[in-house]
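Missing here: one protein chain of the complex. Every other protein chain is in place.
Now for chain A:
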Amino acid sequence: MEAVSGGGARGRGSCPKLLDLIPNGGDWSERDGGQRDYGVAEEQKLELRLGLPGGEDWRAVREEEEPPSVLSLGFLPVRASSNLSSHDRAAPSSPVVGWPPIRSFRKNLASSSFSKPSYPSQNENPGKTDTQEGCRKSLVKINMDGMPIGRKIDLKAHSSYDELSSAVNELFRGLIAAQRNENPALRNQSHGGRRQAITGLLDGSGEHTLVYEDNEGDVLLVGDVPWDMFVAAAKRLRMLKSSELSSSLSVSSPMPTFNSPPDDDPLILLKL
């Protein structure tokens, strides 16, 4: 009997094809169409020899056999069943080396991009940006009350609250100094324009207190839970003015939130 063609795409004859017995036989032929061809002759012989019960009479088989039994005979190469699974999925199950053909740095663009660090505004949905960040690195936004420009800090780069505290200090010292230099009014304040270290973030003794927003949206004081738990849970940080913290503890005043616009008009602060 003449060899059975492995795929309709090759158009090698009109005899009933083994693959017609399988549901979506057309799809199968396409799947095989691009596969390596060198083994096909072998396969075809196998298909016939180890064949379906009843030997070479196709038509009888078609009525009686259920298509899945062809697969269960196991001689259709494993490749075929893996074709099925890979076709079902939109992408190959394991990444193919060098595919798609783009340079490595492009593959990392999406994950290393900091998504949209957008600034607080009425249209803003802070949840949107944070989900992307949370999955990749522990870079969280940190805002300081009175400072219109925030920073970002990588929580995973630190291993303790003390380290965090000094890192925060480093991040904002420069900005504070810049702010003071811009605004003559502020320059004459008690800090005298020199770079003041930010201290007492964690124990309430300093001018600012560090709070964070967790994945449930609650605002909590930094320092209560073990460091690792904190890193996993913290989505944003904020340095509240300690005075605001104490006043917010009274029943009537509003909760400090992460979405309220800064108190001071940034344009005045930066002295246009």
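Here, a contact is a pair of C-beta atoms (placed from the backbone, for glycine too) under 8 Å apart; a residue touches a chain by one contact, two chains touch by 3 or more; residues count from 1.
What we mean here is this: contacts and distances are computed from a predicted model.
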Out of "serine C-palmitoyltransferase", "F-box domain-containing protein", "Transmembrane channel-like protein" or "Large ribosomal subunit protein uL29m", which one is the UniProt protein name for the chain not included here? "F-box domain-containing protein"
Positions on chain A where the hidden chain makes contact: 9-10, 26-27, 30-31, 33-38, 89-92, 95-107, 109-110, 113-119, 121, 148-149, 266-267, 270, 272
